[in-house]
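Of the protein chains in this complex, all but one are displayed in their positions.
Let's turn to subunit A:
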Amino acid sequence: MRFLLQRTAFYLFTAWAAITLNFLIPRLVPGDPVQSLISRNQGRISADAIASLRVLFGLDRDQNMWEQYVDYWRQILHGDLGLSFTFFPTPVSTVIGDSLPWTVGLVGVTTVVSFLLGTALGVGAGWRRGSWVDALLPATTFLSSIPYFWLGLVAIAVFTGPGSFFPSSGGYEPGLVPAFDQYFVPSAVRHSVLPAATILVSSMSGWILSMRNMMVTVSSEDYITVAHAKGLSERRVALGYAARNALLPNVSGFALSLGFIVGGTLLVEIVFSYPGLGYQLFQAVGYKDYPLMQGIFLIITVSVLVANLLADVAYLLLDPRTRKS
């Protein structure tokens, strides 16, 4: 328990540091949001509009750094991340709120599925090491070394085109209104098949390999021999003894990969023009949309920290040796 509190305190500190950096960096960049809006509109903004924009962005008040910092925190705690330039005047929180479900839906589901499938296959391959299954291992090594986006490009080239079942871009049929109805849901699923398969194929191999190797390592432990000598069923030895112990490193790896759901598959979303957070970040960079970038970075930071905390908790639950009595 004390350990958990310590970890939580550590993560809170890290979150504070990350958010503070997030506050500082844009203020160290020359120019301000209004100036970049002016340059985006190539000077076709009247003086009145500029003045009202300055009010809107809160640049009219003469605040020192500390007051701004306090204000920034107040805003964050209210969920107010400022206004996006790209989708001006939509608030950043709304933009993120719209694209987050796409990313979590696509990458989140594929991450979980790839972990579960990959680990299960790895357990099987590790337990039956030396059999024909080992012949498939070089293929998984090959697949895990292929970058997502390249596989995505290949998938687009091969499976999409005029008359193809699979669309090459987007999250749903243009013209549909996002809702849980019989038009939208099948369309969204159809659009997600190729990106999901791409992620699955290239990320699952890693889980298979690491689980298989851990299984092989654990299988030579003395307690596995003891379990066999005890006359336990093959299944009980494989799952309760070998897999249970081999799982530990994979679980922490999995928790960490959960943290990268939000930011990690940017390239897949770009390749498939998938309306997720990664694609949004890509656009924000293109348009120098600092508030949006800041907002997305904040989300990424928080999710990585939460995932780390989850990894700690998972390890605590699974490995009694980490619990201090």
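Just so it is clear, a contact is a pair of C-beta atoms (placed from the backbone, for glycine too) under 8 Å apart; a residue touches a chain by one contact, two chains touch by 3 or more; residues count from 1.
Please note the rule applied: contacts and distances are computed from a predicted model.
**Student:** When one chain of this assembly is omitted, its UniProt record names it as which of these: "Spore germination protein", "Na(+)/H(+) antiporter subunit C", "Peptide/nickel transport system ATP-binding protein" or "RND transporter"?
**Tutor:** "Peptide/nickel transport system ATP-binding protein"
**Student:** Taking the entire complex into account, which one of A:F149, A:W207 or A:Y241 touches the absent chain?
**Tutor:** The single option touching the absent chain is A:Y241.
**Student:** Can you tell me which of A:A18, A:I76, A:L232 or A:L267 touches the chain that was removed from the display?
**Tutor:** Residue touching the absent chain, from the options given: A:L232.
**Student:** Consider the whole complex, including the chain that is not shown, and state which of A:P89, A:P162, A:G286 or A:P320 touches that chain.
**Tutor:** Of these options, the touching residue for the absent chain is A:P320.
**Student:** Of the residues in subunit A, which ones touch the absent chain?
**Tutor:** 130, 220-223, 225-234, 236, 240-241, 244-245, 248, 318-321, 325
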